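Our next item is chain A:
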Amino acid sequence: MDKRILIIDDASLVRLYYRDALQRAGYSVDEAMNGLEALEKLLVTPADLLLVDINMPKMDGLTFLKSLRRQPMPLAATPAIVVSTEAAPQDVEAARRAGGNFYLVKPLTQDTLTRYVGLCCGIKS
Partner candidate 1 sequence: MNEFLKQFLIEGRELVEQATEDLLALEEAPDNRAELDNVFRGFHTLKGLAGIVEFAAMSRVLHAAEDRLAAVRSGERSVTGELVTDLLFSLDQVAQWLDELEREDRLPMVPDAAAAALVARFQTTAPETPATTAMVRTEQADWIEGLLSDHPQGREQGGVAVRYRPEPDCFFRHIDPVALIAQLPDLRAIRLVPNDPWPPLQELDPFACNLTVTALTGGTLGQVADQLHGVAGRVEIQALDPARSWRPTALSPEAMAILEEQLLLVSDPAEEGFDGRLGSAGRISTNVLRYMGWAAEAQKLQHGLDKSLALGRAEPFAGVLRQLLSRGSDEAAAIEPDKLSFLRSDEIAVRALRVEVERIDALVRLAGELTVAKNALGHVSRLAKEGATPETIATLLSDQYALLDRCVQQLQHSLLGIRLVPMRHVFRRFPKLVREMAAHLGKSARLVTEGAATEVDKAVVDALSEPLLHVLRNAVDHGIEPTMQRAASGKSAVATVWLRAARDGEQIVVEVEDDGAGIDTAELRRVAEARGIAAADEIAAMTQDEITELIFVPGLSTAASVSDVSGRGVGMDAVRSAIARLGGQVEVETRPGAGTRVRFRVPFTVLMSQVLTLEAGGQVFGIPMEIVVETVRLPRDRIMRVGAAEAFVLRNRTIPLINLPHALGLARDPLDDSYAQVVITAGAGQFAAFEVDRFGDHLEIMLKPVDGLLSGLPGIAGTTLLGDGRVLIVLDIPELLN
Partner candidate 2 sequence: MTVRLDIDGAIVLEGVCPVEDAEPLQRLLLQHREAAVDWRACDAAHTAVLQVLLVAKPSIKGPARATFLQDFILPALARHESLTATEESLPLGDGGR
């Protein structure tokens, strides 16, 4: 399968956890520790889906998303799922404002993760 997921989170445990689930489901996976690193990587290699954490040093998730959506097409149209510990309506709205396509609340089971990633990539595993 040729779908590529980029995990953007500063916690190595989280990145490991998601990578484990997604690789086993057949996706190719790359990681970035913050928004800045993510943008640098995306300018070189596009991704089919992003998993974006909110709280990161150097460039947080919302700032990253706003910046992403201002890039030239087709990079700007990269689908992005925000994964965050906060679940309040205002946080969901802020993510939407910034340009996030969907919102999942941590902690995320591997099962839920693969299910939503599958839906968003159009891949049934």
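FYI, a contact is a pair of C-beta atoms (placed from the backbone, for glycine too) under 8 Å apart; a residue touches a chain by one contact, two chains touch by 3 or more; residues count from 1.
Behind the choice of candidates: all candidates are chains of the complex that A comes from, given by their letters.
Remember, predicted model here, so these are calculated numbers, not experimental data.
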(message) Once the contact definition is applied, which of 1 or 2 turns out to touch chain A in the complex?
(response) 1
(message) So in the complex, the part of chain A that touches candidate 1 is made up of which residues?
(response) 13, 17, 66, 68-71, 73-74, 76-80, 96-97, 99-103, 107-109, 111-112, 115-116, 118-124
